[in-house]
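The complex appears here minus one protein chain, its other protein chains still in place.
Let's look at chain A:
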Amino acid sequence: MPSRQYATFEVADQLFGVDVAQVQEVLRFHEYTRVPLAPTSVGGLFNLRGQVIDAVDLRVQLGLPPRDLSVPAMNVIVSVDDEWVSLLVDRIGEVIELDDEAFEPPPDTLAGAYRHLIVGTFKLEDRLMLALDARRAADTTVPVPAQHADEARMARSA
């Protein structure tokens, strides 16, 4: 049966996953250079072994308030269009292998920013994992649709 590996992580208590093939590395980092005037979803820049990496605040991308970057944050570095981008997340989960059959399109009730970034859902034993479109998640040029915390909760319960 065809299956796929997902690197999982949590943002605002919701489990997300991206295709493991897209993930370059995962690391904790704390010294970000802020980019004034850039969209709020750009958390900052940092130096990864001589390469300047953009860190995209997934919280903002999901319509939540921005992360406090004065404390170390987890970076999931993904490769999008031959460019490395870091997605700032709360917690790193395991790499899980999922059958393609367990895949379902995003539910209609999924609203706002979530809907825009999610390609599908996987039902795990005890929770739901949302498969993230890494390219859209890293795209800060699209304005994030306004979303309230309760909508986010709705999305989680969906």
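The rule is short, and it goes like this: a contact is a pair of C-beta atoms (placed from the backbone, for glycine too) under 8 Å apart; a residue touches a chain by one contact, two chains touch by 3 or more; residues count from 1.
Keep in mind that, in the parts below, contacts and distances are computed from a predicted model.
Candidate names were "ABC transporter permease", "Molybdopterin oxidoreductase", "histidine kinase" or "4Fe-4S dicluster protein", and the UniProt protein name of the unshown chain is "histidine kinase". Touching the chain that is not shown, out of A:21, A:52 or A:95: A:52 (per the contact rule at the top). The chain not shown here touches chain A at positions 31, 33-39, 42, 45-47, 50-52, 54, 56, 83, 85, 139-141.
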